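Heads up, one of the protein chains got dropped from this complex, but the rest are sitting where they should.
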Amino acid sequence: MKAENKKSSIFTRVSDTNLLLAITIVIFFLMYIGAILFQGEGFLKPQKFFDILNNNSALIITACGMSLVMITGSIDISVGGVVALVSTCCAVYLDFHEGNIFGSILIAIGVGLLYGLVQGFLVAYLDIQPFIVSLAGMFFARGMSTIVHTAHFNVASDVFNALKNTRINVPGMGSVNRKGIYIPAYVEIGVIVALLLVVILFIVLRWTKLGRSFYAVGGNKQSALMLGINVKRTKFLAHLICGLLAGIAGYVYLLHVGSSSADNAMGMEMNAIASSIIGGTMLTGGVGNIIGTLFGVLSLSTIQNIVSGAGLGDAWWTGITIASMLCLFLVIQSVVMAQKKRALE
Amino acid sequence: MNEKRILEMRGIDKTFPGVRALQGVDFFLNEGEIHALMGENGAGKSTLIKVLTGVYTKDGGTISLQGTGEVQIHSPQDAQNLGISTVYQEITLCPNLTVAENMYIGRGKGQITNWKQMNTDAEKLLRSLDIPAKATQQLASCSIAVQQMVAIARAVDMECKVLILDEPTSSLDEQEVEKLFGLMRDLKSRGVGIIFVTHFLDQVYEVCDKITVLRDGQLVGEYEIKDLPRVQLVAKMLGKEMDDLSDIKGEGGGYQGKDSGEDVFEAKDLQSDAGIKPFDFHIKKGEVNGFTGLLGSGRSECVRAIFGADRVLKGSVKMHGKPVKIAKPIDAMKCGIAYLPEDRKVDGIVGDLSVRENIILALQVLTGFFKPFSRAKANAFADEYIKKLNIKTASADTPIKSLSGGNQQKVILARWLLMHPDYLILDEPTRGIDVGTKVDIQKLVLELASEGMSVTFISSETDEMLRTCSRLVVMRDRKVVGELSGDDLTQNKIMSTIAGGESKA
Partner (left out) sequence: MSAKKKIKTGGIWKKIVGNQMFIPVLAILILVIVNLIKDPSFFVVTMGLNNDGFPVLSGSLISILDNGSELAILAIGMTLVTAASGGQDISVGATIAVAGSAMLRVLCGDNPRPTATQAPVILAFLVACLVGMLCGAFNGALVSAFKIQPMVATLILFTAGRSIAAWINNNELPIVPDPKFAWFAGCIPGIPIPTSVFIAAACIVAIMLVLKFTNLGLYTQAVGINENSSRLNGINPTFIKFLSFVILGLCVAVAALIKVSRISTINYSVIAKDIEMDAILAVALGGNALSGGKFNMWASILGAYIIQFLTTTLYRFKVDSEARPAYKAVVVILLVVSSAPVVRNYFSQLTKRFTSAKKEVA
């Protein structure tokens, strides 16, 4: 009892979640500054930064859902498949069934919710391992999207394309091009959706009872039950929200690429997991932060940009960099947590 | 119905596959009463508690509360809403949340968490209960004792009508226990009914008003504390007039080791990374000695250092006079040292494996990776010790996790005895197990010593150590502060040495 207060340095007093978040943010800034220093110019342009957002808005949304289930100590590897399925379904509906925008949005949300509903039920109420459930979910989604439509095609719907090409200028940011014309920096609609969702989720996780129950369940399921939390419902809701977000991400993805293809969003689940981990979410559950996840996505794509900018354009380098970055973060997390544990003893 | 009666449980039945855990048990609790629930392990105490808190659903019987009448409790949440809160033996809080959150999560109305409000409330409560923790601190950074106090603070703050304390004292030191008792008396005066489950008889007689005794899932009876002397309580729990306890007591100063024997084990300047100061230690052939001290004084850490369970930083070790190097448990085992760990669940049993596999595990590892025992041999070993130690199990194939606590402990004991060690370390072998098994284990220790085995025995109950040990190493604040033997082996002497009073080490 007495020894306690003596040793509490800042290091041990900060919660696991905030500690990992701090590491993530610092590393992102170091990386971005590194990019500016070594590859110069390009990274100084605001548009370069906003393009990272434009290209990854769908990933941000799926990664948020992934973080949520990871915080509850679960996992959902079907998100990439769901994104592909949703984008295919919506594209087919828009082009072959003369569908309108609202209908397609409803389809996206519906498919996502249905996915979350079924997977959440299987994981939470039937107590089946989430890995297996979402693995089957991934197979199913990939298979279904080829059954819905196999060939690649661009969505032709006018309203959709108008929406797709909508650019929202970022006030006060921009750059002057070679001809001396000022071009304001812009973001796509998807980015707005993604950032809105990040804010909403952040608020939910921080200030609502439901949000705190996610952490409690991930920290210790048994204890959470004893503390009077409905563990099954909490898990179910986490998967439901993750499914819903994957559905929305599917639509945002379609808005960005504008085409349907069987290998849409290939490997997105792994990128989402990687972003969450880099963002300081631990797969063991109970530790994580949505803001961290956002920075995780940014870090991941910044490093990809750096690598391709360095002339290592070959496809394999991207894979290797993401992997080594993941490796680096995992080792950092592992070492930091072990150090903290030791400092406490 | 009595006006002051706040809880009535009548004819509670609960059956698990193969076991009738509770058969028609009645339990009554009055307002402003501290009511001890006693019984051996497997008597059905925990099951009754878990039925009351909604962790298990009862198969039969009724539960009524003052004011509400008969209630159905399906989940811990239901119980909480009805004003029944519980503090369990194991910490049932979330390590990743802050202290304040752990106190307030899962209750109250509304969907929004007001951090500011919560933190000030929590801080106030912590201060009023004198708990040394900050509201904003992450729970995992508190010691186990503080975590337990936080759990109690949570229960206290819920303004419950019924408070259940399920062995809350096993991880607290004396001071903290006193504090807890003060709290309990305070709540009692406010009219809260408290159900207190514990294995410590002293504590029962210190704070309780009534005792309900269970045995084999059945109600033995409800007694006023003044009507039930200790010996009779033990007798009721065991279901027979027991002289065994007083038998051992009759031997007086405990077992006297053979003074002339050679040193079996000797350690000089031993230190591990668990934060203990370097210490010297030795034990003779056929001697029973022990480490004593308050909880957290480093007694477990000392024996863990001997066994190589923690990382050894420095020191030299001799076995039978020859220098040996013990860096890992396997090294110690090769030297003939066996160690029964303090925490049975975490360090002892391998839950899903059968009783047989659990028994042969240590000897099997010692024999070697490439020499597995034949099925017949393993069975022979298991059967031998199941009989010898009177382990109650359906068969040797039963997974160990389905045995009761006392029987699990016997299996772990069998595991080490099978190794035929020269030196056996028993760290709290009697914690959380029933009186009958406690006596069995103490007898066994003395028997083994008379056969020439050296035994180090650690227990939180000093009289147990006085009964069995001929020499005690006393510890305070992770340091060896004295050694007692012969006539010095008395309660008073031990207490004063621990306290660091006038008696010199």
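To keep things simple, chains are lettered A and B as they appear, and every chain counts its residues starting from 1.
Everything that follows uses one rule, which is that contacts are C-beta pairs under 8 Å (C-beta built on N, C-alpha and C of every residue); 3 or more make two chains touch, one makes a residue touch a chain.
Not measured: the values here are computed from a predicted model.
Checked against the full complex, the one of A:I36, A:I101, A:L114 or A:L135 touching the unshown chain is A:L135.
Among the residues A:A185, A:M226, A:I277 or A:I290, only A:I277 touches the chain that is left out of the figure. Set against the missing chain, the residues B:K179, B:K328, B:K443 or B:K493 yield one that touches it, B:K328. Of the options A:A22, A:L210 or A:L330, the residue whose C-beta touches the omitted chain is A:L330. Mapped onto subunit B, contacts with the missing chain fall at residues 307, 309, 328-330, 333, 339, 341, 346-353, 357, 361-362, 364-366, 368-372, 415. Even with one chain removed from view, subunit A keeps its contact list with that chain: residues 75, 122, 125-129, 131-133, 135-140, 142-144, 146-147, 150, 262, 267, 270, 273-274, 277, 283-284, 314-320, 322-324, 326-327, 330-331, 334-335, 338.
Rule of thumb we're sticking to: only the chains that are shown with their structure count from here on.
With each centre defined as the average position of its C-alpha atoms, the distance from subunit A to subunit B rounds to 45 Å. Of all the residues in subunit B, the ones that touch subunit A in their complex are 55, 75-77, 80, 86, 88, 91-98, 101-102, 105-107, 110-113, 115, 132-133, 137-138, 140-143, 145-146, 154, 176, 274-275.
Across the interface of their complex, subunit B is touched by residues 1, 4-5, 8, 12-13, 15-17, 206-213, 215-216, 218-220, 222-230, 286-287, 344-345 of subunit A.
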